[in-house]
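Only one protein chain is missing; all other protein chains are in place.
Chain nomenclature is as follows: A and B, assigned in order of appearance, with residue numbering initiated at 1 for each chain independently.
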Amino acid sequence: MRKDIILHLSALLILFLLEILGIFSEYHQGNFARILVLAAYGVGYNILFGYTGLLSLGHALFFSAGLYASGLSIYHLDYNIEQSLFLGICISALISLIIGFLALRTIGVSFMIVTLMFSQIAYLSILYFGSITRGDEGFVIQQSSRVFLSMDLSNPKIRYYSALLIFSLCMLINLWIAKSPFGRVLVAIRENSDRALMLGYNVKLYKLFSIIISGTISGLAGACYGILFGYVGASFAAVSYSIFPLLWVLIGGAGTVLGPLIGAIFMFYLIDYASDITDAYMIIVGVALLFVTLFARRGIIGELRFRYYKWIS
Amino acid sequence: MDILNDELLYTENLSKNFQGITAVDKVNFKINKNEIRALIGPNGAGKTTFVSLLCGRIRASKGKVFFNGSDISNLPVYKRISSGIGYTFQITAIFSNLTVYENVALSIKNRRDKEKRSIIFEVLNKVGLLDRVSQRSGDLSYGHQRLLELAMGMAQRPKLLILDEPTQGLSDLEIENFKKLIKDFSKTMTVLLIEHNMDVVMSIADKITVLHFGKIISEGDKHSIQSDPLVQKAYLGDQC
Partner (left out) sequence: MELGPYLLFASLEGLVHAAVLSLIALGLSLVFGVMRIVNVAHGEFFMLGAIITWWVSSFVSGNPAIGFLLALLVVPIIVGMTAVLSDWLILRHLKYDPEATIIATIGILYIIQQFALMTFGPDAKPVEQPFNIRLDLYWFGFSAYKFFVIFSAIILLLAIWLVMSKTKFGLILRATQLDSETAQAFGIPISRVYNIVFGLGAAIAAVGAILIVPIQQAHYLMGGEPLLLAFIVVIIGGLGSLKGTVAAAILIGMSDGIISVFFSPNIAKILATLLVVVVLIIKPNGLFGTTKT
């Protein structure tokens, strides 16, 4: 229990020290800022997939809900950062509630397909309402709007700390859930939902909560991504942005708190490296997906937990 | 004592059709408090379906279920369970990636930590799994897994505990132990036991209900069941 909390806090501390001691080059600092926000998205995904055992193929919907709600409100309505963040969170929570309510009428494979479909509707709608969303091209959030408590969020240092703050928040929420009785029930539903039902749990309601938490964290990550990096575009709503968090979680370890971060770091640099060599760098994603399903089902942290450190959350 | 007050659960014309098959056919069933009731019948008689209707895992096509004086026919599963029905599956159904402790903990709700812990240790002690509390439950032997399920059922503290073929696949020694446990359970709860092992049925059941093709064909104490020609015919089937 103790060891576990120390482990996770030290991971955050390391991320903090890397920056404050100036170990990062500018290039890696920028990369890590992105990775941290994306890993927060992965944490959101993991709540639903890793803990509750529901495989969604449509999380880009939640990510882009946050991204567009906050981005559009800044772009069109001149919202400030607080207001737009708040709106992003509310909209993604609301959308998770609605999608959860509808999609949970199905189970198993149909759940995966239905989430994929919903996300596709969102993607196509973004393209269709191009006059508002600027479609495929997307839009830039001006540096002048990206100021929070008179801090310039486009400043690399501030941006990194903000990203770390958001990731830490999401990760700690995840850790807390993992240790709470609520989290135990989610795991029970993942392991055997029929049994959980027969122990008297309102399985549907738990699943709905799980989707709402997962979707809201994903939306928060989306909103922050737009604000910190200043760009909102339809590619973030496309299928590949639903596959990425799945992949990060699988590589890092489904149902582990640090898994999404490890997976995101790994994939980010792998893709970064591959894209220098070929335009077809997404082939890496394909190979990685096959690799984890065929040879490494538990992922990195999952394997460590299974073999050596049973106490890791 | 008021006789009406004695019955814990009863059904009225409870029926279930699966495309074409009537698995449970207008069953009127009654079970009293603190009874051990055995529900027997040949394979496919509808026993699992019947108890699934009681706890709501399957929706009835027709008929009603009354529990503890109120109509629960339209309640969802989780509400029926919280009103005091416990159920263990015919096939082993534990959370194999969780520890023994966590498995039992999941079956206890709305209690404070300390109280919870003492219940967990108490039931694990009773079924003899105390030395395995922190083991991953998937690593237990089959017999121990079935005991864990019993412990989970018991930790729920239900008014009515439904056990679907709990002794299936157990050794003779384990079955002896199991019989004692059920006897012990029945001091605090009512037990409805689906069982193929006649030795178990005859030695612990207060009363026996025989189901055949979804209908109750006989009901009574062990002597009347043993001598009922209808029951013999049902079990021997077309051979006679």
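Convention: a residue touches a chain if its C-beta (ideal position, glycine included) is under 8 Å from a C-beta of that chain, and two chains touch if they have at least 3 such contacts.
Keep in mind the model is a prediction, meaning the values are calculated, not measured.
Participant: In the intact complex, which of the depicted chains does the undisplayed chain touch?
Facilitator: A
Participant: Determine which one of A:163, A:178 or A:246 touches the chain that has been left out.
Facilitator: A:246
Participant: In the whole complex, not just what's shown, which of A:12, A:97 or A:117 touches the removed chain?
Facilitator: Spelled out, the listed residue whose C-beta touches the missing chain is A:117.
Participant: Kindly state which of the options A:3, A:28, A:76 or A:105 is in contact with the chain not pictured.
Facilitator: Going through A:3, A:28, A:76 or A:105 one by one, A:105 is the residue touching the chain not shown.
Participant: Kindly note down the residues of subunit A that lie in touch with the hidden chain.
Facilitator: Spelled out for subunit A, the touching residues are 53, 55, 57, 102, 105-110, 112-114, 116-118, 120-121, 124-125, 127-128, 239, 243, 246, 250, 278-283, 285-290, 292-294, 297.
We adopt the following convention: only the chains that are shown with their structure count from here on.
Participant: In angstrom, rounded to a whole number, how far apart do the mean CA points of subunit A and subunit B lie?
Facilitator: Measuring from centre to centre gives 43 Å for this pair.
Participant: Considering only the defined contacts, which subunit B positions touch subunit A in the complex?
Facilitator: 55, 57, 76-78, 81-82, 87, 89, 93-98, 102, 105-107, 109, 152, 156
Participant: How about subunit A: which of its residues touch subunit B in the complex?
Facilitator: 184-185, 187-188, 191-192, 194-203
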